[in-house]
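Missing here: one protein chain of the complex. Every other protein chain is in place.
Labels run A and B following the written order; every chain starts at residue 1.
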Amino acid sequence: MSLLKRRRPWIARQGIVRLGTANPFPLKTPGMIEWAIFTDRLTRVYRRPRSRRAAVPANEAAKELVALDQVSLSVRPGELFGLLGTNGAGKTTLIKILTTLLAPTSGVARVDGLDVVSQAALIRPRINMVSGGESCGYGILTVRETLWLFSQLYGVSHAEARRRIDHMLEVVSLRDRADTKISHLSTGLRQKVNFCRGFITDPKILFLDEPTVGLDVTAARAIRAFIRDWVRERPDRTLLLTTHYMMEADQLCDRVAIIDRGRVLAVDTPAALKKRVQRYPTFRICLTPGADGWQSLGRVPGVHQHAVTAGPTAIDLKVSLEAEAVIGDVVQQIAGSGARILTLHKVEPTLEDAFIELCGHGLSDTEIGE
Amino acid sequence: MRQHLRAIRAATWLGWQIESNWTDPWLFFLYLVLKPLCASLLLWCMFVAARSMSAAVPGELLPFLYVGNACFMIVGGVAFGLSWVIISDREHYQMLKYIWISPLPLRSYLIGRALARSLQSAVGVVLTLAGGWLLLPELRSALTWERLDGRWLVAYLAVGVLMLGAVGMILAGAVLNLGRHSMLLSEGIAGLIYLLSGVVFPVEVLPEWLRPLCFFLPTTYWLEGVRRALMGGTTFGRALEGWSHGDLVSALLLSTALLLVVAHAVFRWNEQRAWRQGRVDQTTGV
Partner (left out) sequence: MKGAALFLRAMLARTYPRIIGTVRMPSWLLQETLLPLLSVSAYVFVYRAMNAPEECTGFVLLGGAMAAFWLNVLWSMGAQLYWERDSGNLELYIIAPCSMMAILGGMALGGMLLTLTRAAVILTAGSLLFGVRYHPSSWGMLAVVFLLTMLALYGLGMVFASAFLLWGREAWHTVSLLQEPVYLLSGLNFPVRAVFPPPVAWLASLIPLTVGMDALRQVLFPPSQGSGPSIPYILGLEAELGLLAVLSLAFLFLARYSLGHLERRSREEGRLTVRWQ
C-alpha cells in the first residue's frame, strides 16, 4: 500500500485503485494468447475543478466525470481493432491511456504485455499514435525535415528514415511537396504529414484516432487501403482505430467495440454485430397500387412480422421471416391474390443499425463533453 | 456607434478574462504589483550601487527615473497591447478569423482588448508609484499633494492615451501583415522610445547626434508633462526647460491629431492588404 501510495499518490488518494489485488486475467499463462492490448475494468474519472462546476447547469455540475467506466478489452496481435462511438464516448480517453499520456483512475491497461502505469518507458518504443485532424512539428520545417525530426526521437538511422519517409510520402501522394514548409501546406496536407509521422517509426502497435477525419474522399480511401495493407504486411503489427465513420469500421476492422458514455456495449466482428440486430431475415417488396394480396400475409406460416406503407404510386411491404426459405410462400401468396410485384430485395442490416440497437441513439444524436 | 461600443465592451471583458483568470485573485494581484515594482526597483538598486561607488550621484535623478519608468508602463500597455492582441488572437487562440468575419468592427474589438491591457498597466503604474512612495524617502519628498497638478495630469493622460492608441493602431496594422515574430517590431519601437524619450535619464545625456530624434517623439513631451504634473514645476531634465504646460500639451495635441489621421489610413490599408494576401488566419508558429 505504502509503495503504491508513493508511486501513484493521486490515484491512491482517490481510493479507487484496487490495491494489491491479483490480476484476474494473467497476461500470459501457458497456452494462452499474449494480448497486444489488454484492459481490465479500466476506469478514468476526470475531476471537475470547482470553478468549472459553477459554469455548468446544476444537474451536470457533478464533481466528477466518468470518461471510461470498467472497460475490458482484449486485442490480439495482428488484429485491426476498431472503437466505434459518438464524440465524447471515451474513445480518445482510452487511446490516451494506452499511449501513456493519461493515467487510469483504476483498473488495468497493458500494451504489448506491459503495464501503462509502471512500464510506460518500455511501451513507448513499441507504439505510435496519430490523431486525425491534427498537424505536427514546426511551421518553419519542411515536410521531410519534420518527419526526420520525429524519426530521430525513436532512434531511426538516417538512411532508414529517408527510405521510410520517401515511401510514406508516396503513399499519401506528397512526394512533390517533400521540400515545402509545413506552414505553407493546407490543413488536409498537414494531416497527411501527421499520418506519415505515425508510420515512419515502424511501431509494433499503432493507435489511430479518427485518421480520416477532414480528408477528401480520395485521400481517405488511399489511407484506408494503406492501413489494411500495413497490418497485413507483418503478422505482429496491431492497429487500434477509433472512428465514427461506420463504413470505415465495417471495411477495415477485424473486430469492433461499440463504446458509449464510457462503457463498452459490445465487441465482435462487424458481420456478427450486424447479425445481432437482425435475427429475422427481412425483405422489402414493392407492389402495384391498389393490390390487396398482402392483407393475408400474417396467415402464411413462417412470417414473423409485416408492415405496409401504402403510397399513391406503390405499396411498400416490409416482411420479416422466421427462415429465409419462407419468402417463396410469401411471393406465391401475393401472386395468387392477383397483385403484381414490382421489386423485391433482401434488407441487409448496417453497422449503424447495430449501433442504434445497442446504444439507443445514432452516432450524431449525442455528444458528451469530456 | 452602439455597435462599436458593444464591441469595445465585449472585447474589454474578454481581454480582462484572458489577462486575469489564469490564477487566483491574490496571485494575480501579486503579479500586478511585483513585476512592475521590481522593474522600477532595479533602477533604484543601480542608484544605490552608484552612490556607494561615487559621491557625485545627483539625488534628484531618482524620482525622475522612477516616475518615468513607471509611466512608461502605460506606453507599453496602450501602444503595444494592440499588436499583441493581433498576434495572440491569430497565432495562439486562432480566433482572429472569427472576429474578422463577425459583424464586430475589428478596430473596436482591438481597442477593447487593448483597453483591458491598458487598465492592467494603469493599475501597475499606480501600485508602482505607491510602492515607491512607501519604500523610498526620495520619492516621498518628490511626490506630494502640494506638488501634484491634477488638472494638467488629467489633460496629459487623456491626450496621451489617444496618442499612444494611434501609435498602437499603426503597429497593429503592420503586425497584421507580418508573422508571429513581428512582435520584434513592437519591441524594437518600445526599445527606441525607452531610449530616446528621456524615460529613465534626461535626453541631454545622449550623444549630441541622437538628441534631435528625441524631439521628434511625442512621448518625450508626454513623459516630461506627466512628470511635471506629478512632481510639480520643472524636473531633472533641462532639455525642455523653457516649455510651459501649455506648450507641451499643444505639441502633444498637434502630434496626436497627425498620428490619428495616419493611424486611420495605415490600419485601413493594412486591413485591405492582409485580406488580399490571406494573412488574416495565417499561423507561423515554430
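Criterion: contacts are C-beta pairs under 8 Å (C-beta built on N, C-alpha and C of every residue); 3 or more make two chains touch, one makes a residue touch a chain.
Keep in mind that this is a model prediction, so the values were computed, not measured.
Write down which of B:75, B:199 or B:231 is the residue touching the left-out chain.
Of the listed residues, the one touching the omitted chain is B:199.
Which residue, B:50, B:135 or B:154, contacts the hidden chain when the whole complex is considered?
The single option touching the absent chain is B:50.
Counting contacts across the full complex, list the positions on chain B that touch the omitted chain.
22-23, 30-31, 34-36, 38-39, 41-43, 45-54, 56-58, 61, 65, 92-93, 181, 184, 187-188, 191-192, 194-195, 199-202, 205-206, 285-286
Need a quick check: the contact residues on chain A for the chain that isn't drawn.
8, 10-11, 44, 46-47, 96, 99-103, 121, 124-125, 127-129, 131, 134-138, 140-141, 145, 148-150, 152-155, 197
Assume only the chains that are shown with their structure count from here on.
How far is the middle of chain A from the middle of chain B, if each middle is the mean of its Cα atoms, in Å?
54
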